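Removed from the display is one protein chain of the complex; every other protein chain stays in position.
Residue numbering begins at 1 within each chain, and the chains themselves are lettered A and B in the order written.
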Amino acid sequence: MTGSMRLAQGGRIDRSKPLRFTFNGKSYTGYQGDTLASALIANGVHLIARSMKYHRPRGIMAAGSDDPNCMVQLAKGARTEPNLKATQIALYDGLEATSVNVFPSLDFDIGAVNGLLAPFMTAGFYYKTFMPSQAFWNKVAEPVIRRAAGFGKAPDAPDPDVYDHCHVHCDVMVVGGGPAGLAAAKAAAATGARVMLADEQSEFGGCLLSLDRTIGGKPCAEWVAETVAELDAAEEVRLLPRTTVTGLYDQNYMVAVEQRIADLTRSSPANPRMRVWHIRARQVVLAAGSHERPLVFADNDRPGTMLAGAALTYLNRYGALPARHALLVTNNDWAYETALTLAANDVQVTVADTRRDVAGDLTDKLTAAGIALKTNRTVTGVTGGKHVTRVTLKAMNDTRDGVTGEAEEIDVNGLIVSGGYSPAVHLHCHVGGKLAFDDERACFVPATARDGLRCVGGTAGHFTIAEAIADGLSAGRAAAVDAGLKSGRAPKALAVEGDIASGAGAIEPMWLMPADKAPNRSKAKFFVDYQNDTGAADIALAAREGFDSVEHMKRYTLTGFGTDQGKLGNINGLAILAQLTGRTISETGTTTFRPPYTPVTFGALAGRDVGDMMDPVRVTSIHDWHVSAGAEFEDVGQWKRPWYFPKAGETMHQAVARECRAARTGVGVLDASTLGKIEVTGKDAGEFLDRVYTNMMSSLKVGFVRYGLMLGEDGMVSDDGTASRIADNRYLITTTTGGAASVFQRLEDYLQTEWPDLDVYLTSVTEQWATVTVSGPKARFLLERLTELPLDPDSFAFMTFQDAQVAGLPARIYRISFTGELSFEVAVAWHHGKALWEAVMEAGHDLGVTPYGTETMHVLRAEKGFIIVGQETDGTLTPDDLGMNWIVSKKKADFVGKRSLIRPDTVREDRKQLVGLLPDDAGFVVPEGAQLVDDPVTLKDVPHFEPPGLDGAPIYRAGKGSPVPMLGHVTSSYWSDALGRSFALGLVKRGRTRHGETIHAPLGDRTVAMKIVDPVFYDAEGSRRDG
Amino acid sequence: MLLIRCPYCGLRPEVEFSYGGEAHISRPEDPNALNDEEWGDFLFMRANQKGAFRERWVHTHGCRRWFNVLRDTSSHEIHATYEVGAPKPDVPGAAKPVRKPRARKSAKP
Partner (left out) sequence: MADITTDAKALRVSPLEVIGHRMVATSSPRVTINEIPFETQIGLRGDASKAAFNRAVKSALGVAPPKEACTAVEAGDRRILWLGPDEWLAVAPDDTGADLLGKLEGPVAKAGGAAIDLTANRTVIVVSGPDARGVLEKGCLHDLHPRAFPTGRVVGTLLAKSQIFLEKTGDKPETFRLYVRASFARHLAEWLIDAAAEFAA
């Protein structure tokens, strides 16, 4: 079709605002208010895309999110988006769109050869043909098929756009802004309720924007404008145009996606491109309307084929003429409105009705409009490769399952079809709502009631505007009342004129239209699901091969998958399956509707949870000092902790060796603020701690500190830390950095649910205190410069604490050591952390005071054989496994986990035990996680998996040897500056009985022999802790 | 996302809570009195019930209180929430108790 198909006047487009755009590189002009689809139709362009499997030319069938075909690739570069429907793209100046799934071009597409192979490519074709050989499928078949069958291209750069989320609540949420939705919102708002109204289109009004009706004596467009203005002015009403409610969940929780920028405007946090609304409503009114169904006949997919309702929309709303010579094929009364409107716009129209009898008033109207009507007709063929040119009709036989008589050919450039309407019941079904098939209206309607949810208008199967408005008014008011608002006066009823009545006989189902040959014998395709190229023959094949449950049929034929989720094709598909299997449609049932209703961009789901905002970054009060000192950071839970502090030109290895040397020979400083801290107060505090630690805490004297181990009830080590007795009824305990929250919660659990009789309160004080650890032979010397408190071993014993002023700050000093060296941990209020740190650095400048990070901390403690919970342990180790029986009280009758320590499994002799490991190659640091075996084999000799193939599955390779017994693994492994060699900690079966033996770590390219030794490598006698 | 009624704070979004598994499994008062099988049962065996189920939740980010919830595990419907130690509410419409109390002499009522 060539030339402008734009009407000289009419429609809701703004002819004073022309917009230029390109489609497949060719320039066109549309108007403000157009969609890409309406602008293309106005330019006579119907060929939009190629289908997925057969690469058949496809056009525009619908006018909204239900269109299965007209997918395009929008924009370029990082902002390109694949598989958008032209019907949903609001036109903007400079828009660039291209067809998807075409090579090399839309007009000439190599993949169309698949269409010639179609007889061989029935449902299940790919699997049946290629699956028998896994390797062939992985390497050859799947990649080739994917290239041929895929839709658009994903962008290959990060999405530059900004998306955000918003969480809101309301009394009444109205989904859909058509006649029923507007009426519901109006009635609900009249009560003063907090109302939200969302509609996927840029303008409210729904089908009223395309219809000619009067409502309450006014043209319907005027009524829409007045109602929207009234809602807009209401204080407690929020209107959300361009917003699709994609899912309804439990307790009336909804997710809706608002398209805020629909052109190339750059988005920003101040102006996000899309916003995801999380809506919690007391009451929901579903006014989502309905979807028109196509009819299933031979070659029903030719470009130029369009649904009757869509044709009406393009005409009335966009002033775009879908055809000049049109044939309307219908099985219902409602489609006649399209025929009459086309005729009124000088389109030459013929109507072919599948029914034998058509109501008298309709035939009168057709006659008056000069439209020829043919009843009892079926379509037996459609010609026109890239655009429909001719339609062949035949009469149906008496049993209405075959054809009779002569073929009748009609030359047209538009084929308008209507198979009736299906209520958009998706959201009703998302929350488990059931459906029932309504024979009179030939559609599934909501059949179960749910508190707080009302289906109205088209969604309830009420297809006239009069019904929709009445539904909406009463449901909106009732919803507000149920939400707790006072009802006030009932809204005034609104008279509607112009509906085509929808009574008995308004529709007569015709699921599979009789043809010359049955679909599976015919060369023609009888499409059911256009997007997946599923035809009636495929459904017949599925039924024949036993896939006769509707869910099996869906998966076998792909009916209902894809970006449209079968909004057009589903009901036709299952009705045909019902017919083929001799069941009713009710017996056959529908597949499950699941969110999202329409596709959602990944960026929208992520919202602002991107980059640094993805997860909280917790920092200490000394963080900025670490940053300016050039520290490299390590993530420990959500914390950023300094990993090491490289000097210019230093490698990590050099920096860590230097930091270790400083702490062992001079003085090092660590920011230890991240440890979890809990105040335990109350007269039973000691008793409580006795129950949750393996050792005794009630006997601790005030001013003393004790190391403690916590177990789970299963006897496995779960956390460690220290307990300091501040006062008789008051302890401060520390937890691991990562375990702080879970330990706190678990302790509360015991207190609240098991031992509520204990008089104990827990308070998390992690961020009340900043802690600076000063460690090394010169630690005392340094600290003495900052405090008047005597720090000599006689005045300040190991494992005690004292309050003091340090650098003029109120502080508490603990003498505890995680390095084996003389150490003081100085705690001050969080907001004094930076001042303390800077004072320590300044005071120790001439002593070469060296800040060190977590890596050095790990090396130093490993040299001493100190475990780190979560590194040496993994929830499967008892204190005995770790060689820590010394900390398990023999006196206490009970503590958490005690009973499990004598379970048969925990006293097994072949349990893995903590050992030290010294590689024979003293210069080689074995990777942590390395498996340990007795047989010195390399991985090449062992059966193994190779990296994933194309489908993501690892490939299994047989090896020479059989699998070797795994005896344990390396848990920590470092270079030790103090030892002048590499060393490791590991877990080995019966490891403590094997000291002196050699064990092997196979590493793929080499196998490393290691000697099993005691896990304490440095200063075993503990001579250094007093300095 | 569910709304859960904290017995102390009222209806709150699910993200404020943490799950604590099956409710009414008390720590035995004297674990040493249990044989290995009984202790293993306490540690590891749970009903994993379909339908109405009594379970523990904690209002982690709110008042930090542990409490019990009677929830239908197939429909997510929450029939009741109640404080630790409060009497067990009945399952709506159920004639019998949710599940037979397990034969464990040390279990608290």
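Here is the rule we use: a residue touches a chain if its C-beta (ideal position, glycine included) is under 8 Å from a C-beta of that chain, and two chains touch if they have at least 3 such contacts.
Since the structure is predicted, the reported quantities are computational estimates derived from the model, not experimental observations.
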{"item": "Option from A:497, A:635, A:759 or A:935 whose C-beta touches the chain left out", "value": "A:759"}
{"item": "Candidate in contact with the missing chain, chosen from A:657, A:835, A:860 or A:933", "value": "A:835"}
{"item": "Residue of A:75, A:168 or A:964 touching the missing chain in the full complex", "value": "A:168"}
{"item": "Contact partner of the left-out chain, one of A:407, A:613 or A:966", "value": "A:613"}
{"item": "Residues of chain A (touch criterion as defined above) contacting the omitted chain", "value": "164-169, 194, 268-272, 278, 280, 608, 612-613, 615-621, 624, 639, 674, 679, 681-682, 729-730, 759, 761, 763-769, 803, 805, 808-810, 829-835"}
{"item": "Residue numbers in chain B that touch the chain omitted from display", "value": "1, 8-10, 12-13, 15-16, 59, 61-65"}
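The rule we apply is simple: only the chains that are shown with their structure count from here on.
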{"item": "Touching residues on chain A, where the partner in the complex is chain B", "value": "249-251, 253, 278, 280, 432, 713-714, 745, 748-749, 752-754, 756, 893-894, 898-900, 903-904"}
{"item": "Complex contacts: residues of chain B adjacent to chain A", "value": "1-3, 18, 20, 26-27, 30-32, 34, 36, 39-40, 42-43, 56, 58, 60, 64-66, 75-76, 84-85"}
